[in-house]
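Step one of this worksheet: look at the structure below.
All protein chains but one are shown in place.
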Amino acid sequence: MTTDEAQAAVRRSPLVIIPVGAQEQHGGGMAMATDTVRAVGVADRVAERLAGRAVVAPVVPYGVSPHHMAFAGTVSLSPATFMNVLRDVIASLRAHGWRQFLVLTGHGGNNAALSVLAQEYVREELTFAWTPITSVVSDLIVDVSEVHGHAGEAETAQMLYLAPQLVQADRLEPGATTLDELTTPARLSRQARGPRLSVGFDAYHKRGVLGDPRRATADDGRLLVETAADRIAAFADELLSA
Amino acid sequence: MTTDEAQAAVRRSPLVIIPVGAQEQHGGGMAMATDTVRAVGVADRVAERLAGRAVVAPVVPYGVSPHHMAFAGTVSLSPATFMNVLRDVIASLRAHGWRQFLVLTGHGGNNAALSVLAQEYVREELTFAWTPITSVVSDLIVDVSEVHGHAGEAETAQMLYLAPQLVQADRLEPGATTLDELTTPARLSRQARGPRLSVGFDAYHKRGVLGDPRRATADDGRLLVETAADRIAAFADELLSA
Amino acid sequence: MTTDEAQAAVRRSPLVIIPVGAQEQHGGGMAMATDTVRAVGVADRVAERLAGRAVVAPVVPYGVSPHHMAFAGTVSLSPATFMNVLRDVIASLRAHGWRQFLVLTGHGGNNAALSVLAQEYVREELTFAWTPITSVVSDLIVDVSEVHGHAGEAETAQMLYLAPQLVQADRLEPGATTLDELTTPARLSRQARGPRLSVGFDAYHKRGVLGDPRRATADDGRLLVETAADRIAAFADELLSA
Amino acid sequence: MTTDEAQAAVRRSPLVIIPVGAQEQHGGGMAMATDTVRAVGVADRVAERLAGRAVVAPVVPYGVSPHHMAFAGTVSLSPATFMNVLRDVIASLRAHGWRQFLVLTGHGGNNAALSVLAQEYVREELTFAWTPITSVVSDLIVDVSEVHGHAGEAETAQMLYLAPQLVQADRLEPGATTLDELTTPARLSRQARGPRLSVGFDAYHKRGVLGDPRRATADDGRLLVETAADRIAAFADELLSA
Amino acid sequence: MTTDEAQAAVRRSPLVIIPVGAQEQHGGGMAMATDTVRAVGVADRVAERLAGRAVVAPVVPYGVSPHHMAFAGTVSLSPATFMNVLRDVIASLRAHGWRQFLVLTGHGGNNAALSVLAQEYVREELTFAWTPITSVVSDLIVDVSEVHGHAGEAETAQMLYLAPQLVQADRLEPGATTLDELTTPARLSRQARGPRLSVGFDAYHKRGVLGDPRRATADDGRLLVETAADRIAAFADELLSA
Partner (left out) sequence: MTTDEAQAAVRRSPLVIIPVGAQEQHGGGMAMATDTVRAVGVADRVAERLAGRAVVAPVVPYGVSPHHMAFAGTVSLSPATFMNVLRDVIASLRAHGWRQFLVLTGHGGNNAALSVLAQEYVREELTFAWTPITSVVSDLIVDVSEVHGHAGEAETAQMLYLAPQLVQADRLEPGATTLDELTTPARLSRQARGPRLSVGFDAYHKRGVLGDPRRATADDGRLLVETAADRIAAFADELLSA
């Protein structure tokens, strides 16, 4: 996109989708850029569904990943840095006239910082929405391990659909799959209701994986990715029409 | 508590419960200190159930409340300030030997900042857990308005049980109770699944109330408060035994 | 106070009194919350004397107490955090229309940060006044040890009057009472005129107490508390009439 | 790259190349991502020449671009935010064992912040080197306008070589090409020696372009890109061998 | 002083005196650098009396002066900036081995920030003392206006003694001299005991002067300056001997 195209987009495409990812371990078989790839993949699909009413900003390829720092190669921005990147990006685009922003995160570790940002913007004359990917389609994640999540069935399926060249199928291996095998703090951290506890992913499993990625298929991935795009686009459509 | 008692408590009571509240509008009939009162009420009950294994720190009476700033008297700490208060409190207590902390918030607006803090502590040699009150017992909140929450049935019930003198029954009045009456952004912000959107509480209803507080009873409040205390204490007990 | 009452108070009660305290050692016989209790006690009395022209905000129960960190249970906010809490509280109340603020501190360790804040507000369209308690009535503190102050005669007297249940009379014990018993740095730090030096309270006495709290009486406390309230209210009255 | 590959790379590939770019106007014919694309293009070529002794981190796609904010679509991180991103990335990689970092910037606006970072690291046990692209081969930029630079001959040539699909040849147009046409401040800011003055790029030309991009060829671009990669790789080789 | 002389001084001269001043209005007849000049003048005299046991650092010529910003030429550092300058200076000198610091301020507006710094250093392994000039000899200031202080009798006397060339005697003019002529806030701010209130110096008098500088003599200045140096040196001597 050139500056002239941007100039035209301010009016035609009032929504800016900002994908944010992470550079962090995703087990032995998936690229550390997994969350970045998924964020971009879904962002592009959402924009396509919005048929010109949205533009996609360059992806922020680093996220908040302290819980993965036990694994080599993981990069973690502090929540403050991560928020400042988004504050600066939004302030810049706001100066050009945009007022509606949707941050699409491929990484759950970014959720807390995004929630804080959402609070800061609540009194401003702009719309700041944000969304994870997988939890938007959590009802479609079935027939998986009791414990599942990071680098597990759903994330692997999405990657098999979006970027199969970044999945080394022969290196996929199961991580923690049952609550019974977890230590007490790790198990407490997985409770749906009740007090919240955060643990490093090495506390779940020596490979930092939740679930069994070998069970993932590209077909499952298509369902998750395309449905997430459908739902997020529907949300954006309502917002744009409001 | 004196300094000598604190000295003894470092070993006997390895868990510090830090209640945090808010000073914000709670409709026409409830004190702005409602979340503070509830946080202290539950914190004390949890400590009691833990029979000496926990101490309760002085309550932080201000929280993160930008979404209520349209209503007079509301005070909002920035997320950064709120986090720094907790960082300093925890650093101080850590210097005295404590290693386990449970922040108990009466105000949902504090959740995002607490989630960020939890991430920061994940790599430290300490346990940082946190919990809201009402969502811990959300399964017990039945027979309420379609839209309910802030200053609604459940919060009012808790106050009728914990501090009836701070409830002016004749001034309780219903706020937004159905999705249909909400504007699009307000309705989108109430979706359980899907993208997250934050709106000021004046966008829900001119009185900033969600639900019908007139339906609350002290009996309902007892159930919510005592069950929340049971569940949080059970969590803490597991943690302390780990 | 409800939000409606706050709305009415903006005009009727143009002065906000913000009590700030501390959570810090006060010797073997007094609660760590001593400064918080005293700040609230005097704040309420000042407001009462002002007959509706002032409201009292929730107390900030933590202060700047690095010099007491050698004693278990002490919590110290950094000066920056402490100032940010007050900045946020004042900015919030200012947004609702208040323009006059009086911070009443029960803890001398907060004075420096309050002085800095006062400088910041000097160019703003608001009145920021602040006051300690004991030094306002220092002329009434007679017949005390040569060295006296923290957790000594005057503070204990105030607590015996305001909250006798928080004083364990049998655990009161004298601390440093004469200049001769002090080390050179400790003695230099007590000079009324001349260069200023700060030392930790463990440098004064192993119990961190200055003076002999056993000599305190509730009658002395009444005199100090009520006179302080008189004088601070007289100041506020002048300010409000200006 | 997976976490296992990263684990192996810590020893085999002791140098991390971090490309940083910008999202900013590049005239009517080039993508706003031009500096990002060039940074990645050269970084990959340098790594290739180092034959396994270096890894390339994900590119930072936003830079410090206040001087382009007059043009739609430009995003500018504050220098503080930009530096914090790099501080966090480097701290993370350092935790995994890396000690040598080379930041390769496609955008001159990042130079000042990189110089500050270099000063901060000078007392640390790590090597922090950084380099622009074009100025490394400035001796090869000949036969260009008197005024040239941003979005001009050299940058366009590089893009025609690296990513011709991002250049809209028919929209390339000359910007400021002679000192005479500049205002006094703009002219003063172009002096090679003497006091430094920064001006917005709209002060140079209404299109923010310096030089005549129509004169650029892919062949020129190949020379610049490949020679820059040669020289930077030679530098890195010396460093790695030291 | 060269680096070699500094190297030798770390052991021989364990005390560093850091003079800090201000650049702010001092009425019609005195230089804005008055507080800087006085700080250096007294610092040099204190060092001389300590006979080689102290070194004097370069003066910080800007201070915290928001209350003088109504007057042209005044420069005010924020308290945070001012404190950071001293933190950095002290951290640097500490790295070279110094452990004892005495900040000597010619400007009362710096006192609050210095008090905060003193609190921060109380738990560090270093001695941080600080001192104003005039208040150290306040008992010697007699026969002056009821209201006196900034740019008044005592400061002018010191300047007549230390740097008469910076005093334009024919431009000295009286400012506020009696409490009666002050507005209520201005008068309240001058109370010795009781709540503290800060006002801009334009609230005292249109020329920002307190007292009558025409009454000052160089002889009075000698007494104040030399006695202040005596007393501060005596304090430093005790500290160094401890």
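Note that the chains take the letters A, B, C, D and E in the order they are written out, and that residue 1 is the start of every chain.
Here is the rule we go by: contacts are C-beta pairs under 8 Å (C-beta built on N, C-alpha and C of every residue); 3 or more make two chains touch, one makes a residue touch a chain.
These numbers were taken from a predicted model, which means no experiment stands behind them.
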Inset, instruction - Just name the one of D:Val59, D:Leu102, D:Ala163 or D:Leu210 that touches the chain not displayed here. - result: D:Leu102
Legend entry - Options D:Val20, D:Val136, D:Leu162 or D:Leu210, residue touching the unrepresented chain: D:Val136
Legend entry - Sites on chain D contacted by the missing partner chain, in the whole complex: 64, 66-67, 69, 78-80, 102, 109, 111-116, 118-123, 127-131, 135-136, 138-139, 183-185, 188, 191, 193-200, 231-232, 235-236, 238-239, 241-242
Inset, instruction - State which residues belonging to chain E touch the missing partner chain. - result: 1-7, 9-10, 23-33, 36, 57-62, 69, 71-78, 80-81, 84-85, 87-89, 92-93, 95-97, 168, 171, 208
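Following the convention adopted for this analysis, only the chains that are shown with their structure count from here on.
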Legend entry - Repeat of the C-E interface, chosen from B-C, A-B or A-D (over half of contact pairs identical by residue number): A-B
Legend entry - Interchain centroid distance [CA atoms averaged], chain B/chain D, Å: 49
Inset, instruction - Provide the C-alpha centroid distance between chain A and chain B, rounded to the nearest whole angstrom. - result: 28
Inset, instruction - Would you pick out the residues of chain A that each touch at least 2 other chains? - result: 69, 78, 80
